[in-house]
Every structure is written in C-alpha cells, then in structure tokens.
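Written out below as structure tokens is the structure these notes cover.
A single protein chain has been removed from this complex, and every other one stays in its place.
Per-chain residue numbering starts at 1, and chain names A, B and C are given in the order in which the chains are listed.
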Amino acid sequence: MSIDLRHDDDVLDVVAKTETFVRDYVLPIEDEAAGDITAAGGDDLRREMNAKAKDAGIFGPHAPVEFGGLGLNMCDRAPVFEAAGYSTFGPIALHIGAPDEGNVHMLAHIASEEQRQKYLAPLAAGDVRSAFAMTEPAPGAGSDPNALRTEAVRVDGGWKINGDKHFITGAEGAGFFIIMARTSGAPGDRGGATMFLAPADTPGLTVGRHINTIDKAMIGGHCEVSFTDVFVPDEDILGEVNEGYRYAQVRLGPARMTHVMRWLGSARRCQDVAVDYVSRREGFGGRLGDLGMIQQLVADNEIDLAATRALLLKACHELDLGNHASDETSIAKTFAAEAYSRVADRSIQMCGGLGVSADLPLARLSQELRPFRIYDGPSEVHRWAIARRAVGRAKKAQQALEAKASAGAR
Amino acid sequence: MSIDLRHDDDVLDVVAKTETFVRDYVLPIEDEAAGDITAAGGDDLRREMNAKAKDAGIFGPHAPVEFGGLGLNMCDRAPVFEAAGYSTFGPIALHIGAPDEGNVHMLAHIASEEQRQKYLAPLAAGDVRSAFAMTEPAPGAGSDPNALRTEAVRVDGGWKINGDKHFITGAEGAGFFIIMARTSGAPGDRGGATMFLAPADTPGLTVGRHINTIDKAMIGGHCEVSFTDVFVPDEDILGEVNEGYRYAQVRLGPARMTHVMRWLGSARRCQDVAVDYVSRREGFGGRLGDLGMIQQLVADNEIDLAATRALLLKACHELDLGNHASDETSIAKTFAAEAYSRVADRSIQMCGGLGVSADLPLARLSQELRPFRIYDGPSEVHRWAIARRAVGRAKKAQQALEAKASAGAR
Amino acid sequence: MSIDLRHDDDVLDVVAKTETFVRDYVLPIEDEAAGDITAAGGDDLRREMNAKAKDAGIFGPHAPVEFGGLGLNMCDRAPVFEAAGYSTFGPIALHIGAPDEGNVHMLAHIASEEQRQKYLAPLAAGDVRSAFAMTEPAPGAGSDPNALRTEAVRVDGGWKINGDKHFITGAEGAGFFIIMARTSGAPGDRGGATMFLAPADTPGLTVGRHINTIDKAMIGGHCEVSFTDVFVPDEDILGEVNEGYRYAQVRLGPARMTHVMRWLGSARRCQDVAVDYVSRREGFGGRLGDLGMIQQLVADNEIDLAATRALLLKACHELDLGNHASDETSIAKTFAAEAYSRVADRSIQMCGGLGVSADLPLARLSQELRPFRIYDGPSEVHRWAIARRAVGRAKKAQQALEAKASAGAR
Partner (left out) sequence: MSIDLRHDDDVLDVVAKTETFVRDYVLPIEDEAAGDITAAGGDDLRREMNAKAKDAGIFGPHAPVEFGGLGLNMCDRAPVFEAAGYSTFGPIALHIGAPDEGNVHMLAHIASEEQRQKYLAPLAAGDVRSAFAMTEPAPGAGSDPNALRTEAVRVDGGWKINGDKHFITGAEGAGFFIIMARTSGAPGDRGGATMFLAPADTPGLTVGRHINTIDKAMIGGHCEVSFTDVFVPDEDILGEVNEGYRYAQVRLGPARMTHVMRWLGSARRCQDVAVDYVSRREGFGGRLGDLGMIQQLVADNEIDLAATRALLLKACHELDLGNHASDETSIAKTFAAEAYSRVADRSIQMCGGLGVSADLPLARLSQELRPFRIYDGPSEVHRWAIARRAVGRAKKAQQALEAKASAGAR
C-alpha cells in the first residue's frame, strides 16, 4: 500500500504531549483569564508558558531544528497545531501563533545567513515576537493586494518607506516588522513589491491604536502601524527587490493552513463542550443528546470537522511536495472558515441559554472563529480565485480541443 | 378590495416620529455608550429617554390609552417597534422593551381592577420596571415548561413560594415580579401553575448574579432570582389559580412577535450599515456593491427582511383577530430569529475587517441578535411544535377519510 | 382595524369550489395521465376540463367579467390559483396556465378595442390558446433582454419580422402569438422593442421542435419558433411602437406572481403527500413523523410555505394598488422558486425510496418545480436587480445627507 495517511509515532508522541500540556496546564490559565483576555495574557505570561512548553519538549514544532524547533513538515504540524489550538492560549504557549509562526516559516525559506542570525534565531527561540505589515486601510491593499500604497523609494544605502498599515497582528510589543512596500508600478496595477525587515525601534515606525476586533486571542492585538521616512538598509531587504508578491505567496499558503490547524482545535473544543452538555442534560422526556434535532447538530459538526481535517491534510501534503497548492489551500481555508462558524453556532444552539453566556466558552470561541472568514482573504476572494482557475482550465481544454480539431482538419 | 396591508396615516405618523426620534436622539446616546453598554444605560438614562419619548408623543405605543399609551394593536405596533429597535436603546426609550412590554400586555388582559391600579398603572407610566420569573435552571423549566419546580403552597391568606429562577430579564432594578409557580402536580407532568404578583422588596425574594450573556441591551440584565418562603396574599394572584400555563400563552404569542418587531429594526440597521459601506468602498476595479458575490449578500438580506416582515404581519393579524395563532407566531419567530443571524452575518462579511471590529456596530448587533434563536423557545422547540401540529392535521384528515369511507360502506 | 388580510366570502367560495373540483375531478385525470404527461393532456382534454370548470363556476377567475371571467384582482387570485395548482392539470382546467393567463392580463390592459374582440375574447373564452414569443437562443435575449435580436422593419402598411425564439411556452397549438421584436437600436443596447400580434397561421411563422425540459405540465410545450419575413399589419401592433419593454414589465410582474401561486399549490401537495406518509409509517420504534429529524423537515416545509404565501400577498397587494412592485415581485419570485425546490426535496427525503419512485408524485412534482428558479428570470438575475436597487437607495441617501450637510455649511 503506497497511500498512507498515518503520522509517524514520534509525531503522535508530540501530539499526545501537546494534548496533555494543553489540558493540564494551558486551559486552566485560559479559564482564569477568560474574563479579560484582551491582551491575550501579555508577554510575561507568554514567556512563562514558552518555558513550560520547552520543558515539555513541544516548543516550536514548526521551527528549523537548528534553531531549536522540531522541524515538522506541514502534514505533521497539523495534529500538533490542532492540539495546541484547543485552547486559544495554546498557540502562544508553543510559539506557533500568527504571525510569528508564518514569519519563521518564511524567514527559514528566504532570509540571508545574516538575517537568519539577526532575526530568525531570536524569533524561533521566542526571545522576540514579530509582525507582518501588509494590509492597508482603504483605498490601499485590503483584499486586493494590487492596491498597495505604502511606498519605498531608493535612497543612499537603502530605502525610505512611507505609508499606513492596519490590522497588523502582534504589532504591539513586536521585536521587528516585515514590511511590504511598493517598489515599482502604481496602486491598482500589480507592479512590484518588496519585503523589508525593520526592528521595532526604527525611527519613523509607529504602532498606533489596537483595532477592537471580536477576536481577542492574538498577542499584540491587531494594530494600526504607520511608516514615516522609515530607513531600511540594503542588507535588510528580505530576498530580492520587486519579488515581494512572490514571497507573500510562499508565506500565505502555509500561513492559511496553520490558521486552519489552530482553529480546528477551537472548533473541536466547541463540539466537545456541546456534546458533553447534551449527553448529560435531560429534557422532553429523555437525554437531550437522544433527540433527533440535537443529533442532527451533533452529526453535522462531526461531518464539518472531518471534512476540514481531510481537506487540510490534502493541502498540507501538496505544500510538503513543494507545490504552490493555491487551489488546495484556498479550498481548505474557505471550507474550514465557514465550517468553524457553523460548528461554533451549532454548539451554542445545543447548549441553549448557557451557550450564549460566559458560563461556557462557546460564545467566546465563536467570536474568535468568526473573523477567519475574513482574515487571510475573505471567502469571496478565495471563491473568486477558485472559480477563475476552474474557468481557466475549461478554456484551456477548449483550446486544446480546437487545436486538435484544426490539426485534424489540415 | 377587501384585503389591505396599509397602516392608517396616524400610525404612519407615529412611525415617522419614532424614526426621527431614534435617528436624532437615541442613536447618538447608544453610540456614546457602545463601549460599555452592560447596564444598557441604567434607569436614570431610561427615565430621561422616557421623558423625551413622551414629549415626542411616542411613549408606550402598545399600552392602553387609559394608562397613557397609544393603544395600538399588534399589526400597528409592528412598524413602530421596528423603528424603535433600529437602536438597541430605542425600545428602552419608548418603554417597549422586554419584559415590560409583554407584562403590560398581559396585565391589561388579566389583572383585576386593584392590580391594574397597583401594578399596571405605574408600569405603563414607566415609573417602575417589572420582571417575569418563569425560566428555571436545570432540571427545572427551561425549554420544557412542564419541568417547573418552583412551588407555591397554600398558607393562611395566601401562598408561600420557594424555588430558583434564572435568565430573568430586567430583574435587577425591577419594581415587581410576576412569578410562575407550580400549584398542583409534580415536575414532569403538566399539572397546574399559577402566576403571582410580588413587589421587589417582598421578603425572601433575592436577585442574584447577572448571567453574562452576549446580548447586553436589556436593562436590568438576565439574572438569577431565588424565592425563599416568599409570601403572596390572595389578592396578588394574577388571574385564577392553576391557570398559569394558559395565561403564559396569552403573553407568549404577542411577546414573541414584539421581539421579532424590535430585532427587525436591528437587523435592518445591519443591512443599512453594510449597504452604505459597499456602495462607497472601491476594490477589484470597481465599487464593492457592484460585485456579484456582494450583490448576492445584499439581495439575500433584502429577501430575509421582507419575508420576516411579511410573516410578522400575518401573525399579528391573527392575534388581532383574537386567535391563539400558535402556528403563525412560531413560524414567524423561528424564521425571524434565524434570518436575523443570517442578515447580521452577511452584513459583517460585506464590511470585511471593519465588520468584525468595534468601528462599526455590526459585530455588537450580531451578538444582540444571536440569542433570539434560543430565547422565547429555541428554534428546535418551535419546529417540534410546528411539526406536531402538521402531523396532527394529517392524522385528522386520515381519520375523516376513513370515517367517510366506513360511512359509505354501510 | 384598517389592516385586513382576509379574503371576502365570495372569494373563499371560489377557493372552496376549486379545491373540490381539483380533488374530485382533476387529480384523478392527472393520476391516470401521470405515466405520460408530455403533452399535458392535449387540447381535447383541455376543452373537456374547461367545460367542467365553467359548469363549476370557476373558469377564468382572472379574466375580465365582460369576457366571461370572474375579474378577481391579484390578491384574490392567489388562493384560487394555489388551489388549482394543487394538480399540474388544474391551471389548464381553469384556463389560468402560463402563458395564456398572463396574455389575458396584458391584453386586458393594453389591447385596442379591435384587438380585444379579435384576440382577447376568444382567448379569455378558452376557444384558443396563445404564446408569448420573447426569449431567444444565445447570443440573443435570454436572461438579458437587451440582447434582443429578432428584428421588425417598417414596410408598407405594417412590419416585417425576422428572427428565432426558443422556450416559447404553449407554442404548439397556439391560436396566436405575441411577438417581441426590436424596432430600434442594436442588440446589446436597450433601444426599443415592439409587441406584435400574429395569428398562428401567418406565413413565415414556424413552430419547431419541443425542447425536452424536465417540466412536462405546460400544454403546448416549450418550443423553438422562427419568423421569416412575417408580416404584421399596423392594426396588430400591441400598444405603441418602441414601448415593448415597458409593456413586458406590465406582464412580467403579475405573471411572476401567478407562477408563484400555481406552483405554491404543487409545493403544498408535496408537503401533504409527505406528511401523510410519515404520519402513517412506522420505524425506529415509533411513527416516522415523531422522529426529530423528520419533524425538522416537516417544520421547515411549513415555514417555507408560509413565508412564500406571505411574500406573495404583499407583492399582489402592491400590484393591486397599481404599483410596479419590481422589488416585491422579484423578492417573492426568488424566495418562492427556491422554497419550492426545498419543499419538494424534503418531501422526497421524508418518503425514502418511495419518494424517488413514480409510486408517489413527488419526484415528478420536483421536476415540475425545479425550472422555476430559471424561468421568468433566474434567481441570480433577480438578486442582481434587488441588490442594484438597494445599493441605489443607499447612494441616494448618501447624496441627500451630503446635500443637507453642504446646505448647512453655507
């Protein structure tokens, strides 16, 4: 049998350890903080949890081994990240939250040797956090990356950057930023973008207000960030000039999938809480969990979770094979994000009044999960891309047939 | 033409006044309070808004004219309540929020002359608020009213009540309570329940903690309430002993519909905010509101709002004709509650990152609307009731056919 | 009480008579024909049923009284057409099927006195059938009417028409045609269209093949029709030259609603058949109709039917008031068409293997109902129109606010 969907024992061991760690250590911390998790616990708590995760042998499962990580590929990250995501504090504890995890991934692929020592090493170790500054307020680069307005102009020995960003996750308290700026073309055409590395204390780099979103679990929040004549020397260009869009793709596919992994844990927790509830609670002459309409909710959650997990594995496998996997990651991301909202919503419904109260974590988790249908590309943008590719394939098939027919006619 | 779906001009005048009042006076108050509306503004603000509503001639549109209200029937309440519900503070301002509005309705139908003066008059005037104490924690009366455990036992000159309630809306600060307690039978059988009136300062009546639900706009919160040897004299029995379930029906049908009315305003506001956004914002080479997938969201919201309004009118008309309208109110309530969640969710999606932030009211309104699929009977319970009636009708039709056939055979 | 949703007693009497007529006379005919209803019974059967309907006093409920009809307005047509639509042969029997019913409606509004005698009188009496020739094969006028390619050019004493139509309902056997042809502008711009009346035996008018659609209940089928130098004299122009699009609107709104009415009957029949089944059939330790998942299907059907009926009444009322009601009819049509597919599908599911067999009429009715999401404007086109209007209203509101603000600033 060539096809094999089973993880190796050492991966399963990391999964098991992560499950134990989350259940025994992280969930109690989250429960305590649940009343006020705006700051997602803050960096002191993060460092404390990171140390515990290192002790448990599960810190940085995705990071290169040379930088202290476990070096797991995408397929093997999936169950570990899911186990961590069972608590919204789990990814912080394992240092696999967004955007650090994706930044580690990208730096490991693209950074120069100097940049690896200067930026990747402390990031992988959890000594600092990082931010990825790409999204801009209207009329800049939101869902449509071509609208990029932040601009870098050539100056002596480097580049000078000006522009505004928002929804920059983890900006508050980040040690350094990866900045996406236009280096050719004009907003609206594609043109070229470049990625720049800049320490947080670079003059002209300002972190503004936290945008008060309904998800609260990302350390450092979602912030507004502005760049006023920010100077970046040539050695801190990440990769090549004008190749920023291509690198963004390197980051985006895997980053989408690790979002899917982490939030899969949260969605499963919703289902666990709800099924636990309906299997205990009585009403209408029996156990709630034996009523047909409740069974339908339970089953639909199982189906949604299973389908997400299956699509995720497929996309991860394509990425591990070195493919772009644009279609597979778009499909998995879109399905997952919508499935998570459905799962959380059904779980709330199963628990009635308690479901919409803070006595259970469901309403809070539902809030954490909702934005995923918007973050990392709204479902509409992914569907547009999926459809364009499908229509493009049909067009190509037609042209091939016509070419064959006209060749035959000659 | 006998069929007429148009409101009289004097009703339309109240609607127009309410719209102006909400837009110019109430919404600015809500916006200011939005950061912290846990207390829904509190009773001082309520009294201030009530005075303004009286000045505007729109206070108590549902209350009997003899008690200072406008005396509108259910059909005519609908557009007024919708206009008020456009702000979550609007129903408080017009004194038509739950549970006061439903309690006024019920007292106007059932209360004795003494009770009307003692309880209804100050309630209708907005001098006091009230609470309706029916729902109990597990294993008591939640979705299944037959599980009622709070018990009233006959004592000299009245009744002594013991039991625990939860999710009692408006309990904190209420002037009096309507208490549903078992007066015959045992939990699990139907038996008989009775409604009792009790001032808030009655010894043994204790308002406990606020349940921290995701909806925040109900003044007085959703509280736990306990009764320890609460004495109610005979003259404060509401209606007849053992008729409580029947009276609850009197209250429940209309109360469901006024929920539908108020929240219809909030749902429409979501759509207004979102359509305003997509008609301004550019992206993907044009206006967002001209993109097909966005148009689908816009149109589906329009359809949901129109269908809700149409079902609501039908149910109100049946109630105005003096019918129980169990089917019509269940159908309108179930459809509306689900439609509102869809409308709020689509509106959020249309606005992208802003949609999940506090920069727009959508995420907050979505939280206000979600519990309606659970409050006043979960969708599952209503569907169960709707289906039972449909199957019952089929059974009766079969029996009629069989009776006819057997009569023909003789 | 000004608002009234009740039909007058004489209308309810027509409804009751129609129900009896359909149950006792029409359904047995349909059942017999069910194995082969491609021809929808044919014109001989139609005339026989028409005569019976006349005897029953229910023929032509929509037709002007002066032409032998009952002259019911849109609101009052609704329950009568629904009762007729309970059998797919019912509308043929009452002579209220598409396209005749809509053609009677339009001729009654637009035709000249001569045309009323020549075309409307025999049509209203059921002596002839008619067809409305508007839809064209690609790249002509399909969902997008501006693409109209059939062209009429001015000749001495009249017009000469050339072009191809398809999906022309009732064409086979029709006594005359109403032809929509371009009389100014070019395909792709709006330009002007004109409606022409032409007897079926006009030289150059050819009825081609029946398109083999999944719905079979329309007498005369859906046909291809071609016009080759078809001459129409000036007196057979319907209304004014270049006003065809406007007249089409006169026809389309009501015609959409009468489709909704008729197929509402078929959808209700699906539900009746399924509820009857689940209220008899045992399984899993009880009656199927008492299982929660079945109850959900039953209840969702009830909700869909009720919402359709409520939206339909609203749209009909607007039409009766003389309004265009573009929004109301688009919303009711779109909701209804999708609801009918859901209702039929759930009904099939409730009946298991029998549901997908010809032992019950469900699979067949499901096929009759499916095309309604495409006929008379696909759901997508209606949603596009609904959204455009909503966005347009938002734009206007913004401009009004800006105008007010700039006026205030001066």
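Operating definition for what follows: a residue touches a chain if its C-beta (ideal position, glycine included) is under 8 Å from a C-beta of that chain, and two chains touch if they have at least 3 such contacts.
Here the structure is a predicted model, which is why all the values come from computation and not from measurement.
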Visible contact partners (per top-of-document touch definition) of the missing chain: A, B, C
Per the touch definition above, residue among A:Glu224, A:Asp320 or A:Asp359 touching the missing chain: A:Asp320
Among A:Val65, A:Val155, A:Ala186 or A:Ala394, the residue in touch with the chain that has been omitted: A:Ala394
Residue, one of A:Arg47, A:Arg154, A:Arg190 or A:Arg280, that touches the chain absent here: A:Arg280
Selected residue (touches chain absent from view) among C:Gly42, C:Gly68, C:Pro122 or C:Gly142: C:Gly142
Residue numbers in chain A that touch the chain omitted from display: 1-8, 73, 75-76, 271-272, 275-276, 278-280, 287, 289-290, 292, 294-296, 298-303, 306-307, 309-311, 313-314, 317, 320, 327-328, 331, 334-335, 380, 382-384, 386-388, 390-391, 393-395, 397-398
Residues from chain C at the interface with the omitted partner, ascending: 135, 138-139, 142-144, 147, 166-167, 211-215, 281-284, 291, 293-294, 341, 345, 348-349, 352-353, 355-359, 363, 367, 370-371, 373-375, 378-380, 383-384
Hidden partner interface residues of chain B, rising order: 291-296
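Heads up, the rule we're going with is that only the chains that are shown with their structure count from here on.
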Whole-Å separation of chain centres (CA-atom averages), chain A against chain C: 50
Sites on chain C at which at least two other chains make contact: 292, 294-296
